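Let's look at chain A:
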Amino acid sequence: MSTPSGITLVTLTKDIRLEWRSKDALNSMLFFALLVVVVFSFSFDPNAEESRVIAGGLVWVAFLFAAVVALNQTWAREIRNQVLDAYRVSPAPANALFLAKAVGNFIFVAVLEGLMTPLFIVFYKLRALGPAWQLIPVAILGTWAIVVNGTFFAAMSLRTRSREIMLPLLLFPITIPALLSMVEATTTILLGDPTTSAKFWIVLLATYDVVFTTGCLALFETVLHAE
Partner candidate 1 sequence: MSYLYAAYAATWLIHVTYLVTVFRRYSRLKKEVQQLGKK
Partner candidate 2 sequence: MKKAFPFLGLLTAVLLSYALYQALVVAPQEQTMGDVQRIFYYHVPSAWTAFLLFAINFLASILYLVRRNPKTDQIANWVVIGLAVLTCAGAYAFRGYLPADVYPSSVATTGIVIAGLYFLIRKFFSEQGTDILALTTAEVGVVFCTVVLVTGPLWARPVWGIWWTWDIRLTSTLVLWLIYVSYLVLRRFSSSGETPVLAAALAVFGALDVPLVYFSIWFFRTQHPQPVIGGGGSIDPRMLRVLLVNWLAFLCFAALVCWSRYRLERMQRDVEETQALEALLEPGGRVR
């Protein structure tokens, strides 16, 4: 139980169980997903021919904002119950806590994406003209890119003024290369132009994920103890 992976698993299952018990969180997620897609449909006409070109960007911007909503409450429960102080004095490696939070957020955001995607497909009559299976690594790598940095910056923003605005302020600039890759990959796959390939973007996303996951794991202990 005191192994790092053991701690990660325990923390993760605890978080999932807590979220599942409070069904209002799930219901508000559902409604939020629907609202986002409807608002975007009003803002960007889904019937126009160009919608296929911009759909890649639309979808990821919607996911990004949904992720920020999820990330902002990452540490809320921990702060309310002074759990972080307990973690600081315990011999448990801080990485285990970080990984649990990041994976928990990943699942949370993935569920949101899973709810929004069919709505987007319906409203925008989306159809992938390129290799659709490539969308899966793009979705996984892209979501992890947002979530891993988001969880880290959420921890950094804990003691700052205007905590909720600080998270997107810190997250968005750093995520730009990942965001560009996600959007370009998705657009390439949707448009299905045979001269283009999403492979470069997928590799770039994977590199981004490796670099920043390493960075977060290396620096989380420092950030946790700095609070």
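Selection rule: all candidates are chains of the complex that A comes from, given by their letters.
To be clear about the criterion, a residue touches a chain if its C-beta (ideal position, glycine included) is under 8 Å from a C-beta of that chain, and two chains touch if they have at least 3 such contacts; residues count from 1.
Not measured: the values here are computed from a predicted model.
By the touch rule above, chain A in this complex touches candidate 2 out of 1 or 2. Within the complex formed with candidate 2, the residues of chain A that make contact are 149, 156, 159-162, 166, 169-170, 172-174, 176-178, 180-181, 184, 196, 200-201, 204, 207-208, 211-212, 215, 219, 222-223, 226-227.
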